[in-house]
Structures are given as C-alpha cells and as structure tokens.
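Read through the structure below, which is laid out as structure tokens, and then see the notes.
Only one protein chain is missing; all other protein chains are in place.
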Amino acid sequence: MKSSQFKTGLVLILLVSSFILIPVSAGAALNQTDFIVDNLQVHDIPYDDGSGLMLSWKPLPKERRIIEYRVYRGITPDSLFYIGRIDVNVKTGVPGDEMYFYDIDFNYFMDTQAPARLKREKQQPKESPLYQRYPRDARITGPQLKHYDILGVISEKDYYYKNQRFDKHAEDDTTTYAGLKVRNFSQMAKKLITDHEYYYTVLAVSESRKYYPHCEPVIGIPRENAPEKTKNLFPVYVQDLNRLQFEWSLPTFADDIYYHNIYILNRQDIETFNNYIRELQELEVNDIARKADSTLTALTPQYSNPAQLIYRRYSGYPYTPSRTVSVDVTDNRIIGPKVYKNLFTGEETTVDVPFQTDQFEDYYFVFSLYDAARYETFSDPVPAEVITSDQLPELPEFEIQDRKDDKGDYNIVRWGKPVVYLTNSSYLNEKKTRLLINYEYNTNENYKIRSIYFRVFDENGNEIKLINEFYQDLKISVKIPENTVLLNFEMTFKCSNPLPEDYVIRQQLYLDEITNSLLPDKVYLGNEDLKANEYYIYKRNYTDEEFRLSKKVAGTYRELDDNIRYENAHFKLVKEFDADKQLYLVSPSFSVKMDSTGENSIGSYLYRDLQEDRLKSYEKSLLEYKTSLDTLITEEEIAQAESAVEYYQNQIDQISNNPILQQAESYGSDRARIRYLDKVRHYAKNSFEYKIVKSNGKGYFSESTIHVREKPIALTPDNVYVAHLNGLGKDHFFPRSNWFKMQMLPALIASLIFGILVYVMIKKAKQGHDLYIRPIAGIQEIDNAIGRATEMGKPILFVPGLSSIGDVATLAGLAILSRVAKKAAEYDTRILVPVRDYIVLPIAQEIVKEAHYEAGRPDSYDRNSVFFITDAQFAFVAGVNGIMIREKTATNFYMGMFWAEALLMTETGSSTGAIQISGTDAVTQIPFFITTCDYTLIGEELYAASAYLAREPLQLGSLKAVDYFKLLILIFVISGTLLSTVHLTFLINSFPEK
Amino acid sequence: MKRQIPLIIVIGLGFVFVAHTFIPAKISVDFYEWWQTWSKAISPFAVVLGVMSLFMVHSTKITRKVSNWQYSAVTLGSLAITSLIGFVWGTQEGTPFMWLFKNIQMPMGATMFSLLAFHIASAAYKAFRARSLEATVLLLAACIVMLGQVPLGSQISKWIPETSQWILNVPNLAAKRAIALGVGLGMTATSLKILLGIERTYLGGGD
Amino acid sequence: MTFEFISNTVAAFLTLCIFSFLYKDNPFYKFAESLFVGVSMGYAIPLVYENAFIPFVYRPIFVEHNFLIIIPSIMGALYIFRFTRNLSWLSRYPIVFGMAIVGMGVPMSMHGSVLVQMRSAMLPLDNLNTILIFIGTVTILMYFFFSKEHRGLYGKITNIGVWFMMIGFGASFGYTVMARISLLIGRIQFLLDDWLGIMR
Partner (left out) sequence: MSEKMNFFERLQALDRRWIYLVVLLAIMVPLVIPFNSKTYVTEPSENVYKKIDSFTGRTDRAILMCFSHDASTMAELFPMEVAILRHCFERKIQVLTICFMPQAKPLMDYAINTAKEDYNVQSGIDYLNLGYKPYGLFLPIMLGMGDDIAKAVETDDQGRKVDNLPIMKELSNYNELNLVIDFAASAAVYSWIIYARARFGANVAAGITAVMAADNYPYLQTGQLTGMLSGLKGAAEYEKMVDVFAMHKDEYGNPDPREFSKEVIKNTWIKMSDIKERRYKTARIGMNAQTVAHIMIIFFIIIGNIGYFVTRAKKKVTAE
C-alpha cells in the first residue's frame, strides 16, 4: 500500500516537472542572422533645438515571434549602452513595415536604479560592444558626461545638506563645485548635443527571451533646426481704443525658443518679405549641409527683413507659454515701452513705427519665433481685423484666495457669477413626450447656489413649465408636446449673494436630424455666447521674468484650483565628476529671486566664502576698469569700459545692499544661513501674482490688470520674507498650510458620537447591564430543526463557515454552534462539524466539548465529530457533500462566512431532503441561501443571533451601539427627506456630497 | 508587556492617523509620507507569512503521511519550482516563469470558478424552490433581471429591460443602500474597536 | 506542433482536469488543484522580491544609504517569528505598524459609507420612484434594528422591508448567475478557439 502511494507521488512530481521543461526546451534552433534587424536608420528631428533623433527600422516578420526590440546608444560603435525598448505582441507582431524610437529632449540618463558597475548585456559574446544601462560608477559614466547635456534633478534637501565641497586644483580650472553622489540625484536626464555623433543599434528578443545579435551600429547626428512656423496669428485693431491686439498659437517644440517677435509689414513689401523668408530657409538648409560637408560654400544673404519690429518678448527658461499681447497706438505711431536688445547679436531696436490708423489696410503683421541658435521662423503675414471695443469679451472681476483645506499647494482663482447650461437630453418614452435633460453648473464661493430656476418655452414662446431645482441633481425632466423640434430655456438663480435682475442664461434645445434627438445649442448670458470665449490664467512668481500661462479653461468655468508644487527641486547641469570619490559635480550657486528690475536674478552660493570671493572679484574688476578709464583713448573703448564700470557697480550694490543676502550672511552657522536662503527661495518660488485674459481665441480678448489685494498683508515675524521680497509686487499670493479640513467636520462629529456610543455600550455590557435584543425568528427554527433530527434518529451537520477566526461571521457562527451543540447533546443527537480553517478547528472542538459538559452529557462527546477536511475551497465542499449523502443528515446548518462554494453544499443538502438553516453576512451568497434553504439569517441578523445567544459583552455592546446609531440615522434620514421635500435643504446640505 | 506595547503602538499611531485625516497641513502630510516609506519597507516580508503557513500545513501532511499526502508534495514542489524559475530566468514577458503563469496558473484560475456555472444550472433545476412567498418574489425578480441582461430580453419586449432596470434602480437600490449603511457602520465599528484597543484578535494568541 | 499549440495543450489539459470534477472528485482534479495552489504562491515570491524588496528595502539601504529604513525592514523580518512558539509575539510589531491606519479608517468609512449614503437617502420625494426608494431604505433599516420586537404595526412595517430586500437579492441573484456563466463562456472560448481553433 505504502509503496504504491509513493509511486503515485513520484509520478505526479514527474508530471509537474515535465511541464516545466517545456518552456525551457522550446528555444528552437534557427539561423541567427535571420533575426537581425534590417534597415536601421537614424533621422534628425525637424524644428527642434538640435537634440532630437529618430530611429526607424524594419520589424521582423511575426513568424519570428519577437517579444521586444532593445535600443542601444553610444559615442563610439564599440561600446553601446542600453537606452530603451519597445514591447511587441508576440502573436500579431508589428503591423506596419517600420517601427520608430525617439531619442529626444531631456530623458532618462541615470539614477539609483542603474547597475552599480559596468555590465555586459545578457547573452552576448565576449567581444560584444553592448552593455546594460550606464552604471552609477563615475569611472565609467563620468567620461561620458561631456558627450551629452546632463541635467541633474536634485531635491532641495539633498542639494543643501548632502553636498560635499569639491575644489578643482587643475591648472586651468580652479572652480569650486558641489559634489553629489548618484543617490543624491532624484534623476539625471540627458539631452543629445547638437552636431555630435552618436551610434545606435537595435536587437530583437524572442518569445523565450533569447537575445539575437544586434545590427551594425548606425551613426546619427542631431542638427539644430529653425523653429516651427507658427500656424495662426490673429491681429486685431480695436478702433476706439486705438490698440492692436495679437493672439497666436503655441509651438510644439518650445525648448530653445528665446524670443517671440511681432513685426509690422507694409503691403508693398510682402514680396520682398517672402523672398527674405525663402532665403532664410535656404540658409538653414545650407547651414546643415555645410556641417556634414565642409567643402560647401556658405551662402551670403541677399535680402534684409523689410518688416519692422513692434514687440518682443523673452520666453524665459524653462519656456513660459504666452498667447496674447496688446500694443497701444499713440498719435499714429507705435512706440515700444523699452529698447529691445537681442542678446545674441547685440543689436538694439527702438520701436517707433508709423501706423496710419486711417490706412490700416496697408499694414500686415507677422509673428516670429526666434531660437537660441539665432534661427527665426515667421508666420504668414496677415492683415489686422478692425473691430470696436464692444466686440471684445467683457472681463469679469476676479480674485485670488488661498485654498482653505490644503497643505499649502493651491491658490484659488475665482471670477464672475454662476452659470448653468444644458449638456444632453434623452427621451424617456417612445412617444417622445417626456424628456430628461442633463445640466451642469459652475459657480464659486462668492455665489453659493440656493436654487436654479428653469423656465421652459415651446417654439411659439408659450411657457411649458417652471422648474425649481432647489436640490441640484444635474437632471430635470419635462413633459413636452409631441413632435417638438425646439425648446427655449431661461435659467435664473437664487444665490447667497444677490444677482442682478437681468441675470438670465438662455439656451435652446433643437432637434438634430442625424442623432434624432434634442441637442443643446449655444448658451447665452445676455448677448455673450458663454462657450465662445476661454479664460487664460497667467501667473508669475518672484523668480520668473515673464508671466506664464498657467491654465486655459472654458468660458463656463468660474474658478480654478491652481496647483503649486510644494517642493521645488534644483536643476543643475552636470559636466564634471570625480572618479575617486564617486562624485558628480554641479555648480554651488543658486538663484533666490529676481532683482527689483525683474531682469537679473539674485543668487547665492552653498559655501559662504564663494559669495565673498565673488564680491571681491567684482570689486577688483571695477577697480581695473576705473583705472583703465584714464588710459583709454578711443571713444568706443571708453564707452565699453564705462558700461562695464556701471555693470560691476550695479552688481556690487545688488549683492551688498540686498537685505536677503545681508540677512543670510549675518547668520553665524552655515546651516542656519542655508536654511534661511532655502526658506526665502521657497517663498519666492511659490508666491504668485495673477492676471487673467478672456479671449475668443482669435484676438478678441480683454486682459485684466495684475490682481491687486484689497488690504496689504500686515508684516509679522512670520512673513518677514515678504518684507524682503517687496519691490517686485505686493500682490503675490503664497499658499499656506491649513490646519483643519472643514469638509470632514461631519465625519468628525459622527465618529465622536459613534465612538462614545461603542465605548459606553461595551462598558455597560461588561458591567452586566441587561441590554435588550429582540428575539430573532431563526433561533426558534434552530430548536425545531434539532428536534426533527432527533425524531428521525439522524445526525446534524454544522458548517461554521469557510473563513478564518478573524472574520466576525466565523465568531458569530461559532457562538451559534455552541447553542446547537448543547441542544444536540441534550437530545442525544450526533452532531458533525467539518472545519476548513486549521485555527478554527481546536476552537470548535472546545466549544462542542463544553456544550456536552454543560448539557450534562460529557460521555456522549466524540472528539472526532469536529474534524478538518481540507483547506482547498472546492475539495472541502466535495468532502461535506460526501458526508451529507453518506450520513443522510437530517438538519444542516451553515453559519458563518461563505463564498461561491455555498451553493454546492445547499444544493446537495436540498436533494437529500434535509432541513437547512443558514446565516451569513456575505451579501452575494444570501440569495442562494434563501432559495435553497428553509430558513436564512440575513446579514446582521447573524450577529444579532449570536449576540442574543452568547450574550458576550463585546459583541452585545457593539451591537447595541450600532443599533442606537442606526436609530440616529433613521431619524436624520426621515427628517432630512421630509425637510428637503418641502424645499428646506439645510439638513441634506450639511451632509457631505462625496 | 508583549501585548501591551503593540497595543499602545496601534492606539497611539492610530490616533495620529485620526488627526491626519482632519489636518491637511504639511506636517500631517510629512507624517504620512514617513509612514508610507516605512510600510513600503515592511510590505515585502508579508509574503513570507503566506509561504510559511502553506509550507507548514503541507509539510506536516507529508511527514505524517496522511491520506493523499502526495498532493501536498505536488503543491510544495510546484511552489518551489515556480519561484526558483522566477529567480533564475527573471520574471519578464517571455521567460519560463511567465509561461508557467500563462499556461498553468491563469487557465486553472479561470476554470475554477467557471465550474459554478454548471452547479448553478443544476441547482436551478433541483434546488431553487419557491419555498415561501419571499423566495418566490426573489426568483421572479431574478428571472426578470436575467432576461433583461441579454439581447433577447429586449427583443421579446422592451418592457423586460426596462423593468429589469427599474428593479435595479429602485427596490434593489433601496435594499442595497440600507444594507450598505449597515455594513459601513459595521466596518466603522470594527475599525473603532481596534483603534480603542477593545478588539485585539489581530494580535493573535499567546501572551 | 508549434510552441503555442503545446502551451495551449497544457493549459487545456489542466482545464479539463478541473472540469473532470463535475463527473466526480478524482485524482486528476486533485492534482490540478494542488498544482494550482503551489504555482499561485510560487508566482508571488519573485514578483514581490523584484517589485517590493529591491526598490523599497535593498535600494534605499544599500544604494541610497537611507539607513533609517533598516528599522522597518528588521520589523518586517519579524514576521518570520509568527510560527514559533516562544517568539511569536515579535511578529506583532509589523502587523501593528500597518494596522495603525485603522485610525484613518474610522472617519473615512464614516464619511464615505455612512454620511454620504445618508445624504443620498435624503433626496426630496418628487416622484413615485424616490418615494419607493425612501420607503425601502427606511423599512429595511428598521428591520435590522434589534432593540424593538417585530410585532403589530411595527412588524408590518418591517415586513415591507423584507419584500424590498427580496427583490434586491433577486437582482443580485440574476447578476450572479450571469457572472458564472460568463466565466464558463470564457473557458469554452479558450478551448474551442485558442486550443482547437474551431471558432470563427
């Protein structure tokens, strides 16, 4: 017997291992060269800043069963590092004949997840040039840094406190750096360098993860390109305001855009201008061609730009998107507010251009993007549209507030008055006479909506219905005449703040032929089409030169939660390294805010002495230039020296007179100094001033002034930073951390009440107070069923659920078992208790044994009547079913937690003709119990029954507490419903919505 | 002491969490982040629990040679082999490890519960009885919902899907809301009892 | 015989092993079941190692040198003592640390499962359906109120609740039947299509 069992076991184990061998042995042998990727090409990406390349190759046919393609890049063809992969669905392969991989922008270079040391790629021969990712080891990766632009992203804490000072002592370089380990960077991102050579290769990996040989490495050189042509420019001339307004579309590649320019062009110059543009394109092509082939000659420009600059905006870094500008015309001239200097060419432009307002049709306008490589791309010239100011959208009042319940990472921008609009409709019946209409509304804190009134008119203007939506559930239903083709809606509000009498929103529903349903038309507030306009929210902090577009939102919005990232990482270029100390070196200087002109940034160093060194070197240069003034002769040189003197004087003043820097240097400890600078920088970065623009997207826009605070903030020791930052704008908003979430107040109150109830009731139960629980109907049935089994002389089956002891239902089931076992012992009827959980087993045994003792029949207790079958769910059921059939049990109890298997047991029990009583809190199983059992304890009844029987204080107390809380719920639900039915919504509104 | 200290941790830390729920301030978020990194570090060890309990159950069966002990050997063997393969060849798409998952674990997992379709059918035939008025109503509602779910229902009469939706949207909604309120309250009570240190079964037995 | 066919055949064989339970409990079924349990658990181990142990324990300590993480990882290791007789109390620490989040559970489930549901139970009664929902909710709540006996008028009211509950359970019943059959359909689709390829 035993040996045969052993054999069976052996066979089974062999069977298992045979499965496992299949995948291992399945790697079929095929000619390896068939798996090399074909036709790998590297292309330059157009319009970019010279850092993007695109790879393309021909995917292998799907019969090759490739699971992924891995891409490698290197500086030389003999060492290439893994940079990314493309997953493929094995079954279908790649549908097209080409697949692409982009190596663009700043993307992953290295972080702590990189391997520690240089590792060859898997399954490669010894001479293979392929390696896994760039390792963390500075000896390997360090020398690579110079082939890329590497941007280190460093958290504030790591940058300030984890750096190691590193002074270079090389002859030509005595710079001081801040050294950081790889672990101090949250990431290093790379960007390819323009005109640098890079090699790429690709390999395929098979379904069974075999790495096939890679293809021959291919060279790629990213080239600097001119910016993308701006698609749209909308110039508008507002006649009565004597103002030009411009709106344009944003570019896709914005990384190296340096200036936005707007030019004015006379109509007769258009042809010259077009020639100029054509020539620019040829020059670009020539530039790139010359880089590849140095023998080519450079083209000399023939044309000059006939258009005249009227506006220039610095784009900032990182790029600050902006879509609109307005330029005033005074006395038929456009005069710029300042001298525009081109930092690359040094050319200075003073804008003073004639603009004859009576001949505006003679003028065309051009928009251009100018990038850091001095390429400029122009839009098509367009004439201005002439309008009057009443065609401009009306700008609502707006205000900024700190959001009340956050950790200090949101400002709220609010504007305007509430809006409501219909979004959809659907017929509720076949005759199409009942219509369900969905609506949306938007409002802000200033106008809390009490009620929305919908007046519905038919096409003839007869009022059909007036609906008072005092509770806004976003849907209304209307009875409409048959064959309705048009419905007019007039919507008004009752708000916490009164609205003007004529504040009415109008909208139509019209019958749409295609969808055959009533569709909402435009929404009008007065004459304004609400959806025609959008709001652009611009913001600027103390470190930005320009306002940047924060969000563009629809015209129906009334507020915006403006997210302000709480943490501001430092972004530093990584060029140098130290192999011995495994350090990557970054600059120790960082900016704190902009100076009072908003043009230069004020910064400091991680190390105090560097700040002093800088001041000293400035003073030295200042002195040098000052003394040189006496010896210089030519006017040009003198002018240059004078401007240098002015510059250095300025810098010295800025540094030594700046209250922030002064304050910082006054700290004795370096740590305190850094902590202070960190705080100021954090404040400067996260304080914003706002303005909003409302526009139709085509140059019809109105721009607000910068938002002004009604009351200036009082200075306290806490906001001393504000004092130091004054001068750039008093109306910056700094989001503050809050201390209580008002929205959670109801939960707090309810939890407190419930907590006290539970505590008190359990205490009471423990003290032995008599807590009343109504008799549960099923308990009566339990006794009857046991009696029946006794009459028939057959055993009772009791399954205490399949769950573990941690389940409340199991505990309840066991409490009932105690009662059943006792009764059974009294009647001297056999009880069978199969158990699935091995921890429940001894507990159940103990309970049954005790029950027999209590009944005075210790002799009749059989230890084997409580037994473990198996812990496998369905096998357990098979076991239980076997018992039912063999023993012909007269009564079956199922009390506790059951899952899908419940049905299998009760079905068998029902077919053997047993009386079945069940109880569970598993909601999905209750229906099956109800239909297959004679009596079922539903959900909480199970707990109640066990508490009733066991009278265990913990259960009893909490049951009572839940009961009283339920009473509270009942009272609130009933009174809340009645109140809201009679339009009193204060109670319902005091409960949370989500 | 062996019980007291853990209990104090639960209660103390638990009340900090209560406070965290109501306080949005930076310090509260920082506390949460600290807890998060720590529980992230604890989490991988929890799998040991499952493996060990499985191992204990089955190894006792094998050593005691209880009936059908061979199947326990199969369980332990497949456990060991699967994880070993995972460590040796990795767990990416295309490894033997994934093959085991896709062709053994996945199909069997899917099949286990599909057995129930057969059992439901036989129960429908043999056990779903309109024993009482309540059970009759239940079965009737069930039949309407079942018909309402399938395309045929709407082809027989448009009232079937509509009635089925009405059952779901009205009486079912009322029933489930009331039951959910009870369950939610029960859940809150259980959490509360743990928080107040009244309920301690999670500490396990022993002193 | 392709690799895919072999794989599918293994899967199909095991599927049939489990279906054989319908005939009666047999060694094939028992074998498949124990294999299932083993593979399921074995599957989790390497995944947890890769996705949790490496990023949350190994890397913070050994690469990022965040040595504070040693404390929770030691705490986690205490789980192992769960199965010892004398030291099992040590395993309470990791459990307790995670358990503390019940502090958040109390107000959050009060908020999400009780208060929000209460609000939606207070909707104005403006048509027959909302009235029915209101009656249903209130009477069922009363049914599960255990401090008053179900007698007389109160008993009749709670009886209304029972009817609502039965219809609700009927809906669950119908859906459950649908779910189980869907699963069977899924398996048969596998057998017929992926394995035998006789479906179109």
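Every chain is named by a letter (A, B and C) in the order it is written, and numbering of its residues begins at 1.
Basically, a residue touches a chain if its C-beta (ideal position, glycine included) is under 8 Å from a C-beta of that chain, and two chains touch if they have at least 3 such contacts.
Everything numeric here is computed off the predicted structure, so don't read it as measured data.
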Omitted chain - touching chains that are shown: A, B, C
Among A:Thr345, A:Asn460 or A:Asn516, residue touching the chain not depicted: A:Asn516
For chain C, residues in touch with the removed chain: 22-23, 40, 43-44, 47-48, 51-52, 55, 98, 101, 104, 108-109, 111-113, 116-117, 119-120, 168, 171-172, 174-189, 192-193, 198-200
Touch list for chain B against the chain that is not drawn: 29, 32-33, 35-36, 39-40, 42-44, 46-47, 93, 98, 101-102, 105-107, 109-110, 112-114, 117-118, 120-122, 124-130, 139, 143, 145-147, 149-152, 154-155, 161, 165, 168-169, 172-173, 176-177, 180
Residue numbers in chain A that touch the chain omitted from display: 85-89, 92, 95-96, 100, 102, 105-108, 111, 113, 153, 186-187, 189, 407, 409, 424, 426-427, 514-517, 551, 561, 563, 565, 923-924, 992-994
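In this section, only the chains that are shown with their structure count from here on.
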Touch-based graph of the chains, sorted into line, ring, star, complete or other: complete
Busiest interface, counted in C-beta pairs: B-C
Chain centre separation in whole Å, for chain C relative to chain A (CA means): 28
Residues of chain B whose C-beta touches two or more other chains: 18, 21-22, 71, 74, 77-78, 81, 99-100, 103-104, 112-113, 115-116, 120, 134-135, 138-139, 142, 179, 181-183, 185, 188, 192, 202
Shared-contact residues (touching 2 or more other chains) in chain A: 8, 12, 16, 19, 22-23, 207-208, 744, 747-748, 751, 754-755, 874, 900, 923, 927-928, 930-931, 939-940, 966, 969
Contact footprint of chain B on chain A as seen in their complex: 2, 5, 8-9, 12-13, 16-17, 19-20, 22-24, 67-68, 87, 90, 205-209, 405-408, 430, 566, 737-741, 744, 747-748, 751, 754-755, 758-759, 762, 805-806, 808, 838, 871, 874, 900, 903-904, 906-907, 910-911, 921, 923, 927-928, 930-932, 934, 939-940, 943, 954, 958, 961-962, 965-966, 969
Chain A contact footprint on chain B (complex, rising order): 18, 21-29, 57, 65, 69-71, 73-74, 77-78, 81, 85, 89-90, 92-96, 99-100, 103-104, 112-113, 115-116, 119-120, 122-123, 126-129, 131, 134-135, 138-139, 142, 158, 179, 181-183, 185-186, 188-190, 192-193, 196, 198-199, 201-202
Complex contact set, residues of chain C against chain A: 3-4, 6-7, 10, 21, 25, 27, 30-31, 33-35, 37, 55, 59, 63-65, 106-108, 110-111, 114-116, 118-119, 121-126, 134, 137-138, 141-142, 144-150, 165-166, 169-170, 172-173, 176, 180
